[in-house]
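Shown here: the complex without one of its protein chains, the others still in place.
Labels for the chains are A, B and C, by order of writing; each one numbers its residues from 1.
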Amino acid sequence: MPDLGAVLNEIAAEMAARPDRGVVADYIPELARADASAFGIAVIDGQGETYAAGDADIPFSIQSISKVFTLTLALGMVGDRLWRRVGREPSGNPFNSIVQLERERGVPRNPFINAGAIAVTDVILSGHQPSEALGEILRFLRFLGQDDTIFVDKAVAASEKRTGFRNAALANYMKSYGVIENPVDFTLGVYFHHCAVAMSCRQLAMAGNYLAHAGRNPATGLSVVSPERARRINALMLTCGHYDGSGEFAYRVGLPGKSGVGGGILAVAPGKASIAVWSPGLDPSGNSHLGRIALEMLAKRMGWSIFGTDGSSAPV
Amino acid sequence: MPDLGAVLNEIAAEMAARPDRGVVADYIPELARADASAFGIAVIDGQGETYAAGDADIPFSIQSISKVFTLTLALGMVGDRLWRRVGREPSGNPFNSIVQLERERGVPRNPFINAGAIAVTDVILSGHQPSEALGEILRFLRFLGQDDTIFVDKAVAASEKRTGFRNAALANYMKSYGVIENPVDFTLGVYFHHCAVAMSCRQLAMAGNYLAHAGRNPATGLSVVSPERARRINALMLTCGHYDGSGEFAYRVGLPGKSGVGGGILAVAPGKASIAVWSPGLDPSGNSHLGRIALEMLAKRMGWSIFGTDGSSAPV
Amino acid sequence: MPDLGAVLNEIAAEMAARPDRGVVADYIPELARADASAFGIAVIDGQGETYAAGDADIPFSIQSISKVFTLTLALGMVGDRLWRRVGREPSGNPFNSIVQLERERGVPRNPFINAGAIAVTDVILSGHQPSEALGEILRFLRFLGQDDTIFVDKAVAASEKRTGFRNAALANYMKSYGVIENPVDFTLGVYFHHCAVAMSCRQLAMAGNYLAHAGRNPATGLSVVSPERARRINALMLTCGHYDGSGEFAYRVGLPGKSGVGGGILAVAPGKASIAVWSPGLDPSGNSHLGRIALEMLAKRMGWSIFGTDGSSAPV
Partner (left out) sequence: MPDLGAVLNEIAAEMAARPDRGVVADYIPELARADASAFGIAVIDGQGETYAAGDADIPFSIQSISKVFTLTLALGMVGDRLWRRVGREPSGNPFNSIVQLERERGVPRNPFINAGAIAVTDVILSGHQPSEALGEILRFLRFLGQDDTIFVDKAVAASEKRTGFRNAALANYMKSYGVIENPVDFTLGVYFHHCAVAMSCRQLAMAGNYLAHAGRNPATGLSVVSPERARRINALMLTCGHYDGSGEFAYRVGLPGKSGVGGGILAVAPGKASIAVWSPGLDPSGNSHLGRIALEMLAKRMGWSIFGTDGSSAPV
């Protein structure tokens, strides 16, 4: 077994040296300002030990990674009834495509494309005031991340709202089919705010640790979801977690993961590790360019791919 | 650890009793004739021991499962150059959709939808006579399955050819973009024939065993592909192996797998088992109805999901 | 030449007797309340004489017919620069499809589908207050219709706004591509209001008379557009005026026309007549069922099809 701390330091050094860094999202000034040279990684191993390298303590905008946590929350609230409003299949389209919604009468393909996450947010909102729903989500993230300093970046949320016409189109479209139940502005308001949560790699790895350990974070002893639900969320991340680059991520990295346009990726090695990586430059599918490469290296060097190991297969 | 043999017998008994059996494919008489009450399963465990229950020795038409083996063969012939002709993303469309081909200029999304498998077949054909290419594929399957009685069902192949207008449309469409290089009839001929290979669950589990063990079949000691390539084929099966039901299969079963319209499914528990199941009735996505349910039970009872276990996470 | 008055009376009598009346739009209560037995028709001939039959003086919601007049107004304001924001091709899709917008980067196919008419409305709005723009449109309609009692049905507008999520999706989608320049709510507000204008067949035939006579209403002597522009608006009505039933309308009726979901149709026999017909029941494409049939009869009996006459061709 390679030394995890050493591996992370190697990876961080390699990443710092690479000239190819992807393209920082620039659709809002708050994201455009991100430092393309930043790179951070944090890993919690099976013993609950945290290892980190690079900019692992700098908060960044988690963006779509929040969709993993809102999915978890919504499943806790309504269980499998959630699947009446959103599917579980890869979309075969970019993250913000509206074509599929027309073909499937307003039901988004999965909870990790924008339309699906808006529908999930609508379930969480469910008749409450937006501020209450957002408070609930934030409390959940602080509980998962074990850190009360986790916060919503209001400037990011305001910018998202100001420019979020594509998401408004998706939400209104779903509303026209009754898939969105609350006022569109309320649902979008909560959505924009939870995407604007800022977390560091260290906080994010802690927050996702329950997914690596049968639904229970061994670092805290607290149970979040059942083992079966943890597996299923992992399965959804594997098939749908990286928009139209999900197949590529599975092929290269071999771990369930969810990326955000802020450059973060949360990845899970079931039974072994919770991993958060951050580098703001994106590839053409909208996923962190160096984040993906770093995870590919990490999974390979640690033998963490869920699709098999290098070695001769040991007896079960 | 539950007793695998007992688990298989339980599952076979439960499957025999279920009234819901899906719908047998009826687009050609040879498939329509299949017995909806049939159910077979075979598993090779990490020690190379084979367990079986039900109709595990009856040959059935493997249909699209052959795509896993032709992909393996083509990667062996041209390596990563294969990916110039076919993508690695889930399609978000039914298995025989042509819409995506128009949007992406004739390049199919992945090797497991029909268009993609036809493109892969074209790579294998590569200037040879169809009979030579088919001979090569059949030899490969017999080698993998360790059984020289594995055969092409000529009646199935002839029926497929006679009715395969949708596949002819896909092939001609790709040809118009230069993605198919051989004469369309040649490529389709080989494609229809390798889809018409008949194998039993026992043979199929043996043939897929290399995918469970880092590319090397421990039962024979023969190496088929590198560990990395085995992982990557598994990843493709997970994200794309069940047409537009791939997300659902990952969500429920949690194992890489490839289904065929003949009612077979090959599934892989990396490091643990190679599994073949067969029941001719299909669900609306075209995957074996009872096959999927049986695999869900098996993965759950044996704790084989690649997305995590039930138990408390053991230290790494 | 048949007697126009007699022909209209015959048609009105035939329409009153028909059992098939289409289906009244019911997405808002104000339209759902329309009387399915209503039928009205008004024609202004080349001498400026008005003929009418049936319920030709009952105001109805003109809905999409307003798109002809807003197009005329916008062309008067910005000329051919309008075509940077909207195309001139039939859409091949239902009136409220959003698929095409994704394929063509937010530019709607023509000014007569909803997306296109919203884009045209945005051009008219152009930095003004919604109330000013709406006032301008209403003044234009009263001028064209020569009747200051033409009004906006506020209850209809309010209902449209309350339920218009699909249109909000279209507008937000175009806004995301910069095709909409004003605040989405402003543009939609004006759009919903001009669709809610109520007019009678008599008023509508008068308002459209300029299109039958080289851009100049001979009944008033006032010039509205150039002869070339009148021809071009007629061409757009012919190819795009009836949503995905435009080909059918051209095939059966052979006159440029524009329908509305309130059951009205404005049609033009160039050089010969301006025609307005109204019957609230719609066919599956969203066009007045009896309105189309009445126009088919009228064009046939009067020999008005733009695609040729019955008789032997006279010398030019």
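As a working rule, contacts are C-beta pairs under 8 Å (C-beta built on N, C-alpha and C of every residue); 3 or more make two chains touch, one makes a residue touch a chain.
What you see is a predicted model; the values in this text were computed from it and never measured.
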Touched by the hidden chain, restricted to displayed chains: B, C
Option touching the unshown chain, where C:N93, C:S126, C:T163 or C:T220 are the choices: C:N93
Among B:V99, B:L138 or B:M297, residue touching the chain not depicted: B:V99
Hidden-chain contact residue, picked from the options C:I58, C:A214 or C:M297: C:A214
Touching residue (missing chain; options C:N234, C:S259 or C:N287): C:N234
Residue numbers in chain B that touch the chain omitted from display: 97-99, 101-103, 165-166, 168-173, 175-176, 184
Missing-chain contacts mapped onto chain C: 1, 45-47, 87-93, 100, 109-110, 211-214, 216, 218, 227-228, 230-232, 234-236, 238-240, 244-248, 250-252, 254, 256, 270-273, 300, 305-316
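What we mean here is this: only the chains that are shown with their structure count from here on.
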Chain separated most widely from chain C, comparing mean CA positions: B
Closest chain to the centre of mass proxy, which here is the mean CA position: A
Whole-Å gap between the CA centroids of chain A and chain B: 31
Mean-CA-position distance for chain C and chain B (Å): 55
Contacts with 2+ other chains: residues of chain B: none
